[in-house]
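With one protein chain removed, the remaining protein chains of the complex are shown where they sit.
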Amino acid sequence: MSLSYSPNEMMTVAAARALRNEDVCFVGIGAPSAACNLARMTHAPQITLIYESGTIATKPNVLPLSIGDGELCDTALTTVPVPEMFRYWLQGGRMTVGFLGGAQIDRFANLNTTVVGDYHKPKVRLPGGGGAPEIATNCHEIFIIMAMGKRAFVDKLPFITSMGHGPTGRERRALGVKSKGPTRLITDLCLFEPDPETQEMTVVSIHPGVTREQIIENCGWTPSFAAHVVETRAPDAKELEVLRDIQARTKAAHGG
Amino acid sequence: MSLSYSPNEMMTVAAARALRNEDVCFVGIGAPSAACNLARMTHAPQITLIYESGTIATKPNVLPLSIGDGELCDTALTTVPVPEMFRYWLQGGRMTVGFLGGAQIDRFANLNTTVVGDYHKPKVRLPGGGGAPEIATNCHEIFIIMAMGKRAFVDKLPFITSMGHGPTGRERRALGVKSKGPTRLITDLCLFEPDPETQEMTVVSIHPGVTREQIIENCGWTPSFAAHVVETRAPDAKELEVLRDIQARTKAAHGG
Amino acid sequence: MAKFLDLATAVAEMVHDGDVLALEGFTHLIPFAAGHEIIRQKRRDLTLVRMTPDLIYDQMIGMGCASKLVFSWGGNPGVGSTHRIRDAVENQWPRPLALEEHSHAAMANAYEAGAANLPFAMLRGYIGVDLPKVNPQIRKITCPYTGEELATVPAIRPDVGVIHALRADREGNVLLEGITGCQKEVVLASKRTIVTVEEIVDDLRAPSPNSVILPSWTIGAVVAVPGGAHPSYAHGYYTRDNSYYIAWDKISRERETFLAWMEENVMNKGPDAFAVHAGRRAAS
Partner (left out) sequence: MAKFLDLATAVAEMVHDGDVLALEGFTHLIPFAAGHEIIRQKRRDLTLVRMTPDLIYDQMIGMGCASKLVFSWGGNPGVGSTHRIRDAVENQWPRPLALEEHSHAAMANAYEAGAANLPFAMLRGYIGVDLPKVNPQIRKITCPYTGEELATVPAIRPDVGVIHALRADREGNVLLEGITGCQKEVVLASKRTIVTVEEIVDDLRAPSPNSVILPSWTIGAVVAVPGGAHPSYAHGYYTRDNSYYIAWDKISRERETFLAWMEENVMNKGPDAFAVHAGRRAAS
C-alpha cells in the first residue's frame, strides 16, 4: 500500500530522520522547528530542543509561530535569558546540531537571509541573520532544510549571512573553524551532503518519484550527484500521522 | 543621664549614621555589616543592602556570620548569581556606597588585607582582597570602618589590596577613576575625612572622652586634625538598644 | 526609586526627539502600549534599537518616528516580512531609515556589556560572513593569552529603555517571568527607563528566591497598563495573539490600509484600549 504525501511532507520527514535521540539541537523557526518536533514525537523522544528565546529542552505540543511562543516556555525544562543562551549555550559549544533554514543557498551551503541586490540599495530586504551567523560556526554540525527552486538555490549569493563551507568550500577550514559546518541539506526533492574532498553539496538521495532532471531544473547551479545515489525512504504511516496531527493542532491553536 | 557604651559600640553607631535612606550599599562582612544593619533598623529603613553573595535588598534579622548566610537570601528582594553581582551591579555602577573594613590602612585610606611582609615570603598571610579591589573603584564613594592601633594604622602599607586615594593621595585621580573613593573613615576613637586638597584622611570629629593624644598614640603616622574638630554625638538610647538587641540575637543564632 | 506615572506622562518626560531608544521583549512581553504612546506623541528622529524589530517597530517606523534602526532580525515571526520597515529601507517611505545591522549573538552581548558598564563586548562570531563588510562597528580584538582573534561590538547604552513586565509592587520593584529576553540588561544599560506592567500589587508573589526582579531604584517610571503587551503576551496573564500577527501581513502590505489601521487603532485610542486583552486567556 502506498501512502500519498506532499513534497513538503517528504522534506520534513527526511529532516526529522536526520536527528538522533542524543542530539542537543538549536532549532530555527519554521521548517526546522517542524522537523525537530517530528523527530521528538517519533524516533527521538529524548532529543533536547533549544530555541534562541532561551527555552531549553522544550516539548511543545503545537508548533510555535514565533521563536518565543508561550508554549515553548511552558513545556521547557528551564528558560534562560537571551544573552546567556548565546553566551553559555551556543558559544559554549553545547549544541550538537544547529538546524537552519534560509532564503538563498549556494553550492557550498553558505546562506543568505539578508538582502537581494546591493546591501545599501536593496532590491529585496530580507529579515537578516538573527542567530544564524553564530549558529553556523558554534554548533558541532549544521543541518539545513530548504525547498528547491532557482531563486533559492543560486550560483552566487549576493550576501553571505552565515557561512557554510565558505565561497569556494575552503574558507571554513582556512579560518580555523573547528566545527563541521553543514553536513546535511534536506530539500523537497532530494538530500545533499558535502563531498568529502571539495565540500560541494552533492545529491546523495533522491525522493521517490523525483527525477534528476527535476533537481537540475530547480537548482541555480549544476548540481553534482554522488557515485551511489539512493532513493529516499518514503514517509511511513506513523511519520505522516504524527506530522499531520501536529500541523492540525498548530493551525487550530494559531487561529490562522 | 549618660549612657555607658564601649568604643566598639561608638564606632558602629557612628558608622551607621553615615548611611542614608536612599543609599544602595555594598556591604562587607563583620563591622560594616553591623553598621549597615543598624542604620536599616534605625534611621534608614529604606536603605538597600547588597552582599557580594548576590543577595539584593536583604533585611537580615540577625547579623550573618558569613557573606552568604541563608538569612541574607531568605530576607532579600532577590538573589542573583555571583558573576552577575560583580558585572551588572558592582561594575554596573549601581552602588552609592561600598562599606569596607581592613587589616591595615594608611593615611590616604589605601587598604591592605593581603599580606604582611614580602608577598612571596609572607610574615603573615591575610585572607586577600575578595571583592575589595573593585568595590574601591566602582562604588560612588567608600566608607571604611576600623578600630585604631599602630599595627592597623600604618605609615606605609606592605601591599595595596584596594586603592583609597593612592600612595601619595594623587594616584586615584591620575588614574582617571571617576568615583570619589574613601570619604569617611570611622574608628573607635574618632572620625576621619579626606582633606579636600591633599586627600589625607584627617580627624574631623572625636568621640566623647577620647583625647587627641590617644588618637596620636594609636596611629602609625602623625595624624592631621581639621581646623574645626567637633565632638562626636554619643550613642543614644535607641541606637544602643537596637545594636545590642541585634548582637544578642546574632549570638544566640550562631550558637557561638 | 521608580515614579508611578501614567503612560502619556512617562513618555512625555522620558522620550525625546533624537533619542536612542530600545523597546525590548523577545517575542514575549513586547511593550506595544508604550510604542503606541510614542507614536501618538509624534516622536521623531529616534534611533530604534531592538534585536527583533517586529510589528511594534514596523508600526513606529511606518508612522515616521525613526531615522535609524539597530537590529539583528527584522520580520513578522513565522509570517513573513515587516512591510513598513521594508518600504522605509527600499523606498525611503515615509522617510529614509539608516540601518546598523548585527547578529543576535552580537546584540545580546552588546546589551550585556551595557548592563555591565563595559565599553564593548566580545564574541566568537561573525566568522566568514559579510556583515562586517557593511557594518564598520564590527571590529576585532586579540586575546592577550592565546593570540586568538575575537569579534567585538560596542556596548549598547540607550538613552531610554522600555520594557513590559508582569507586575510591580507598591515600592516599584518589578517581576518578570518566562522568556525574559534581554529585558534586565536593557533596563540596567539605559539612562532612563519606562516599565509598563500588567498590575501593581501589594506582594510581588515571586515564586523563587532567584526570581527575575528589577529593584525600584533601577527603574525610572512604572506604569500600569493591563494588556499592554498585546498582541505579544504576558506569561500567566494572556497568550500570544498569533492571529493578529497573521492579520498584520495584509494590513501592513499597503500604505493606505496601514495608515487607516493606525489612525483607528492607535491615534484615536489610548492605553486603556489594551485592557480588553488583559483578561483574554486562550486555552493552550
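As written, the chain order gives the labels A, B and C, with residue 1 at the start of each chain.
By definition in this document, a contact is a pair of C-beta atoms (placed from the backbone, for glycine too) under 8 Å apart; a residue touches a chain by one contact, two chains touch by 3 or more.
These numbers were taken from a predicted model, which means no experiment stands behind them.
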item: Touch partners, limited to displayed chains, of the chain removed from view; value: A, B, C
item: Option from C:178, C:227 or C:271 whose C-beta touches the chain left out; value: C:178
item: Residue touching the undisplayed chain, where the options are C:103, C:117, C:135 or C:216; value: C:117
item: Residue among B:19, B:50 or B:90 touching the omitted chain; value: B:90
item: Given B:9, B:23, B:71 or B:239, the one touching the chain that is not displayed; value: B:71
item: In chain A, positions touching the absent partner; value: 22, 24, 48, 56-57, 73-74, 76-80, 87-88, 91-94
item: Residues belonging to chain B that touch the chain removed from view; value: 29-30, 52-55, 62, 64-74, 79, 81-83, 85-87, 90-91, 114, 119-120, 122-125, 127-134, 136-138, 159-163, 166, 171-172, 175, 177, 253-256
item: For chain C, residues in touch with the removed chain; value: 117-120, 122-124, 137, 139-141, 143-146, 148, 150, 152, 154, 177-178, 180, 207-212, 235
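Following the convention adopted for this analysis, only the chains that are shown with their structure count from here on.
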item: Both-way neighbours, i.e. chains that touch chain C and touch chain B; value: none
item: Closest chain to global C-alpha mean, per-chain Cα centroids; value: C
item: Of all other chains, the one whose Cα centre sits farthest from chain A; value: B
item: Between chain A and chain B, centroid-to-centroid distance (C-alpha), Å; value: 57
item: Shared interface positions of chain C, touching two or more other chains; value: 184-185, 212
item: Residues within chain B bordering two or more other chains; value: none
